[in-house]
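Of the protein chains in this complex, all but one are displayed in their positions.
A and B are the chain letters, set down in written order, and residue numbers restart from 1 in every chain.
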Amino acid sequence: MADATETRKTPRAKAFDLRRQPGFAAAAWACIIFLYAPIVVLIVFSFNDNRSVVRWTEFSLRWYTEAFANEGIQKATWMSLKVAFVATALATTFATMAALATTRVARFRGQGIVFAIINQPLMIPEIVTAVATLSFFSLIKQATGWQGVGFLMLAHTVFCIPFAFLPIRARLQDMTITLEQAAADLYATPWAAFRRVTLPLMAPGILAGATLAFVVSLDDVIITLMIAGPGETTLPIYILGQIRRGITPEINAVSTLLLGLSLLLVSLTFLLGRKRSRA
Amino acid sequence: MKKVTIGLSVLALSAVAGLPALAAGKLNIYNWGNYTSPEMIEKFEAEHDIEVTLDGYDSNETMLAKVKEGNTGYDIVVPGDYMIKIMIEQDLLAEVKPNEMENFANVDPNWVDVWWDPGRNYSIPYQWGTTSFTVDTEVFTGDINTLELLFNPPEELQGRINMLNDMNDVINAGLRYLGYGRCNGNVDELREVTELLVEAKQHWRTMDYSTIEKLTSGDVDLSQNWNGAAMRARAQRPSLQYAYPKEGFTGWMDNVAVLKDAPNMENAKLFINFMMDPENAAMTSNFARYANGIKGSEAFMDPEMLEAPEILMPADAPAPDFVKPCPQEVVDLYNKIWTRLKQ
């Protein structure tokens, strides 16, 4: 309980205590356990010797060796990550800009419509978007001769925007602009005021939005299935193809590796960040 | 941030612009997921110095929807029997004349004059199999070769049944059980089928495609199934047995065909010829666990496959029924039955 010790040190000890709501910590821990229980099972089964993902026999690294030898599964994993990164970056940027334009200003005409347009990709069942986008992209492909993974990235960007937009907008709402005013009063250029004041204030919202966009892109099945061209199979599509013929723990092995990789990356950035802040 | 955005936009745009046409020495295959032997692909790549890109789909309908819109970039598809007929009718397949190719003599004559491609002007056999069901013979010890088990199950199987989540497979089984024809537009008969299915549904635990997991985990003791999947499930639960119901069961064949707008037409033809070679067909069978329809492939197949009861049909079993695509009026009726069943 790091915060407890910290509490004693700060003069605002009373306030810190007040932050606690009874039962909230317990609920949060229950939530974490709930989220991780299937993940633990998944990791355990990646070391299962059996071909089945539902019956345990004995410990083995077999599925890791197979995953390393399986070019198809590796290509699909990289394709998933590539599409998710590009879509997340674009969607988060666009969503941040749009959130800035729609919050903390007087209501402008057409705000409702703007809101509806940005949320449109959320509102229509994926399969319909998928089929209709397929028709639309096919027309473009015919007219221009363009091919490539850009179409898939674009489609992902579109449905990621609302997922990034809503948390960022929620963050910005009710946020006062006194600090920006102060910055402007101190002759900060608009860009400097934005970079030094607004952006840090928005950061938690942007992080939340980007995370959601990334997760949504990484999990998408139906739109990807329809839009993807040759060589653009993502991991979910690869897994979908296995359902009828039986899913093997190879997928668990890849999932475990992905979890490990993300854990490693985040720990690194966390440690680096701590070092920098200490220095 | 702006710089990053511009950079990414440029990246995305250049990715869109990409390569307008695919270079020679390539082949793009669109097959069912997890259905293509990697060794077979490697062999083809080495033999012809062609780089193969392989992607998977989950249903004939997904593939058709994409192909119909055109510009998919794919050369080879592997549609099921009825889908070949539809695609030929819709002018989506190239008439590559496999029947004039060098290896065509290897095709089992039984699979040449088929209703979906008479004389084989468009397609060749890939894999074929049956759709019936698997029962745990330790749980149910009686005669398993009857659809009675699905529609009027004995007590030990009640609530222990998985049906495929497939409109046609479920309704066709119902029609066979009642002795009515497939692609049936007869309203009275369909009413009877609806009542039968709704009544039987209370004994079904699930309706799902992941039959192997359902059976091996012990969630169910009977599952509608494809014969290859049945073989895989039996490997982990030896008491399972594949049924050949006396009322009849579905047969199906997936076929290799070339798309009309294939960017690599010549390479696609090479692949068609390649797939009629017994050794290559056997590689596919050893991977996907179904029979292939190419003479002489037995010599290269896993021995356990040659004697598997899921592949060797007993002499007294009825012939598998290869169901033709139904007209739209019948599909509409089926759709209503299905909605009512799963309402």
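One rule holds for everything that comes next: a contact is a pair of C-beta atoms (placed from the backbone, for glycine too) under 8 Å apart; a residue touches a chain by one contact, two chains touch by 3 or more.
Here is the rule we use: contacts and distances are computed from a predicted model.
Colleague: What is the protein name, per UniProt, of the chain that does not appear here: "Membrane protein", "Glycolate oxidase subunit GlcE", "ABC transporter permease subunit" or "Succinate dehydrogenase iron-sulfur subunit"?
Modeller: Missing chain, per its UniProt entry: "ABC transporter permease subunit".
Colleague: Which is it among B:Pro118, B:Pro154, B:Gly218 or B:Pro238 that touches the chain not included here?
Modeller: In the complete complex, the chain left out is touched by residue B:Gly218.
Colleague: Among B:Lys26, B:His48 or B:Lys68, choose the residue that contacts the chain missing from this document, as touch is defined above.
Modeller: Answering carefully, the residue with contact to the hidden chain is B:Lys68.
Colleague: Please pick, from A:Ala67, A:Val83 or A:Leu154, the residue that touches the omitted chain in the full complex.
Modeller: A:Leu154
Colleague: Which one, B:Ser37, B:Ser59, B:Asn99 or B:Asn286, makes contact with the chain that was left out?
Modeller: The one listed residue touching the chain not shown is B:Ser59.
Colleague: Across the whole complex, list the residues on chain A that are touched by the chain not included here.
Modeller: Against the missing chain, chain A presents residues 2-3, 6, 12, 14-15, 18-25, 27-28, 30-32, 34-39, 41-42, 45, 53-54, 90, 93-95, 97-98, 100-102, 104-108, 111-112, 114-129, 131-133, 135-136, 154-155, 157-158, 161-163, 165-171, 173-175, 177, 180-181, 184, 189-190, 193-194, 198, 201, 204-205, 207-209, 211-212, 215, 218-219, 221-222, 235-236, 239-240, 243, 247, 251-252, 255, 258-259, 262-263, 266, 270, 274, 277.
Colleague: Can you name the residues of chain B that touch the chain not displayed here?
Modeller: Where chain B meets the chain not shown: residues 59, 61-62, 64-65, 68, 86, 89-90, 165-168, 187, 190-191, 201, 204-208, 210, 213, 217-219, 325, 328, 331-340, 342-343.
Quick note on the criterion: only the chains that are shown with their structure count from here on.
Colleague: Could you grab the centroid distance between chain A and chain B? Build each centroid from C-alpha atoms only and quote it in angstrom.
Modeller: Going by mean C-alpha positions, chain A sits 35 Å from chain B.
Colleague: Write out the stretch or stretches of chain B touching chain A in their complex.
Modeller: Against chain A, chain B makes touches at 1, 4-5, 8-9, 11-22, 28, 30, 32-35, 38, 53-58, 62, 65-66, 69-74, 209-213, 216-217, 226, 228-229, 232, 235-236, 288.
Colleague: Touching chain B in the complex: which residues of chain A?
Modeller: Listed in rising order, the residues of chain A that touch chain B are 50-55, 70-72, 86, 89-90, 93, 131, 134-135, 138, 141-142, 145-151, 153-154, 157, 199, 225-226, 228-233, 237-238, 240-247.
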